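One structure below.
The complex appears here minus one protein chain, its other protein chains still in place.
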Amino acid sequence: MISYILRRLSVVIPTFLGITVLVFSLIHMIPGDPVEAMSGERGMEPERYARLMAQYGLDRPLPLQYADYISRAARGDLGRSIVTQEPVLREFLDRFPATVELSLCAIAFAICLGIPAGMIAALKRNTPVDYGVMGVSLAGYSMPIFWWALLLILFFSVSLGWTPVSGRIDIEFDPARVTGLMLVDTLLSGEEGAFLSAVSHLILPMVALGTIPLATLARMTRSSMLEVLGEDYVRAARARGLSPLRVVAKHALRNALIPVVTVVGLQVGTLLAGAILTETIFSWPGIGKWMVEAIHRRDYPVVQGGILLSATLVIFVNLIVDVLYGVINPRIRHTR
Amino acid sequence: MALLEIKNLSVHFGSLERPVIAVDRLDLTLEAGEVLGIVGESGSGKSVTSLALMGLVDPPGRVSADILKFDGRDLLALSLRERRAMLGRDIAMIFQDPGTTLNPCFTVEDHLVETLSVHEHGSRKAMRARALELLQQVEIPDAPRRLAAYPHQLSGGMSQRVMIALAIACNPRLLIADEPTTALDVTVQAQVLDLLLRLHRERGMGLMLITHDLGVVAETAHRVVVMYAGQVMEIGKVPDIFVRPRHPYTTALMSALPENNIGRKRIQTIAGVVPGAYDRPRGCLLAPRCQYAQERCRTECPDLERTEGGEVRCFFPLDAARKPDHQAECETLGSQGFSS
Partner (left out) sequence: MKPQTSPASVSAEELRACAPPSPFAELWRDFTRNKGALFGLSLVGAFVFLAVFADWIAPYSPIEQFRDAVLTPPSWEEGGTSQFLLGTDPVGRDMLSRLIHGTRLSLAIGLISVSLSLSIGILLGLIAAFSGHKVETAIMRLMDVLLALPSLLLAVAVIAILGPGLANAMYAIAIVRLPGFVRLTRATAIGELSKDYVMASRIAGAGTLRLMFNTVLPNCLAPLIVQATLGFSTAILDAAALGFLGLGAQPPTPEWGSMLSGALEFIERAWWVVSLPGVAILLAVLAFNLMGDGLRDALDPKLKR
């Protein structure tokens, strides 16, 4: 098991270094140079330009700059935002819990609905139930989520007035920040109504963000389940007199979930990508919205740091998924 | 009283309008403690028959029968739950490919303990002891260590032994072995077969041995059922049917055995293939492939007729010299046949 983890790590580390190179060169690939880009259309006087170049170390040779970048990044220094002058890492960490909360809820939503839906579709293969589940999930899979989010707002917020349109909580509440997760913080604060307010703010973004993973999981679970149900060991289990429920829930599901776990892991990337859109629409103060704003403001240190941190997150989660995959699939654990 | 009695069993797949006939009005009995061989080419309905009697044919497959009795109990009258309770306890089954019939996610012990606990009561500890005992009974070396093994860590022969241990776990009265040795190495085949026979002798189980290998049947079975395209072609006792096959198909199967072809340049084969789903002949199913086929064979389907010591489905059963009864008429036609 340990050697398996080490082997995964040996693949992950070069990938990570590759990302640092990519992110580092980002700033040098911008037409003109970063300082010029920062100055905007007004231009800037030569001495200020030289001072800024020196301040950002941009006048030194590239390999040195890269080494410098890496060593600073390793110490958690990802530079400062040009707009707010705040350290990038701090801005990221401020917003990160909001994205985590949204993403976790979205993936939980997708798992809780998607896996059972896929299972039912597989067990009721070629019945109206199956066609219904697959039709809906195909539509969900093809849905432009920014539009889906707007429809949700139009229906639940504008027409029915059930849920708020934006933000994480009503302004009258101000729970102390403990974990950064609004659901937890409002519970800890004990303020009446705060938790419900947080929930009502969370529901629509969660559904919007969770829809594509939900559809993907339902489709994946169905096909995986169908494949497993046709396996010899399922028939053999039935021939030993095991009840259908036991055969499905224990023998089939466990094997069917092996590929599904990988898919859940891969959804982390999809979620982060989706968070860019969802957070923008719902004014959710997470890293997606933060990065889109940074790009519009040409705040390159933020873009750079944001990309590096998101990629790190994806790599890290994928590593966990790989290890988890080894745990539930004995063949991987032993043979490789 | 017979342990197993089947009358008029049919299994159809496909649509109601154009059914695909997998098993066609099959009659069969199996006495307690008997080894019954079922032989036939692939697609002859051997495996479907066994699945049907286990109640494991899934829709769109349709099973019908006049009589389906096991040990005096009418299986057709039982509820699904009662029927399921018999599987693994009274009737057990082992399959062709041991590499895929064990669940890759569970250990050998998981499999055994689960099967035991479904049908019997007892503490987890007692079950573990039973599991170990079972592994020893199927002659698995180093049994305590194998209990913790996952299926992918076992060889094919070892997996098949585990399957056998699973099958005999609850002392079934009838064991159905569907091509139990086909997927195994030649050296292991004989060992597994010996093991099956030993268990059969020790426990007095009925054994239904499904195979396409007449050689295996000749060595082990008391009686043989020859199936072709879902129909029983011939039933006979073991030395008799080999000494004096009455059905042209049985003879053809035997002359295709390698040991009956020693000294020949080419092994004799049966020309043509088993009729497909939608091109079943109107008359005798074998007619298009039978060298003795007459006009009558092409228009009428013969019934299974009782003969001395067995049953045969043929208008012109072969005589002791392996010539058809209508020898005079077909002298010229059959001159290049397999028996020449």
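Each chain gets a letter, A and B, in the order it is written, and its residues are counted from 1.
In the analysis below, a contact is a pair of C-beta atoms (placed from the backbone, for glycine too) under 8 Å apart; a residue touches a chain by one contact, two chains touch by 3 or more.
Note that the structure is predicted; figures quoted are calculated from it, not measured.
Across A:129, A:143, A:188 or A:328, the single residue that touches the chain missing here is A:143. Only one of A:9, A:295 or A:327 touches the absent chain when the whole complex is considered: A:295.
Across A:113, A:253 or A:303, the single residue that touches the chain missing here is A:303. Screening A:107, A:153, A:169 or A:321 for touch with the missing chain picks out A:153. The missing chain lies against chain A, touching residues 11, 14-16, 18-19, 22, 26, 29-31, 138-139, 141-148, 150-151, 153-154, 158, 268-274, 276-277, 280, 291-292, 295-296, 300, 303, 307, 310-311, 314-315, 318.
The rule is short, and it goes like this: only the chains that are shown with their structure count from here on.
Taking each chain's centre as the average of its CA atoms, chain A and chain B sit 54 Å apart. Those residues of chain A whose C-beta lies close enough to touch chain B in the complex are 231-233, 235-243, 246, 251, 254-255, 328-331, 334-335. Against chain A, the residues of chain B that register as touching in their complex are 54, 56, 84-89, 92-93, 95, 97, 100-106, 114-115, 118-119, 150, 152-153, 163, 166.
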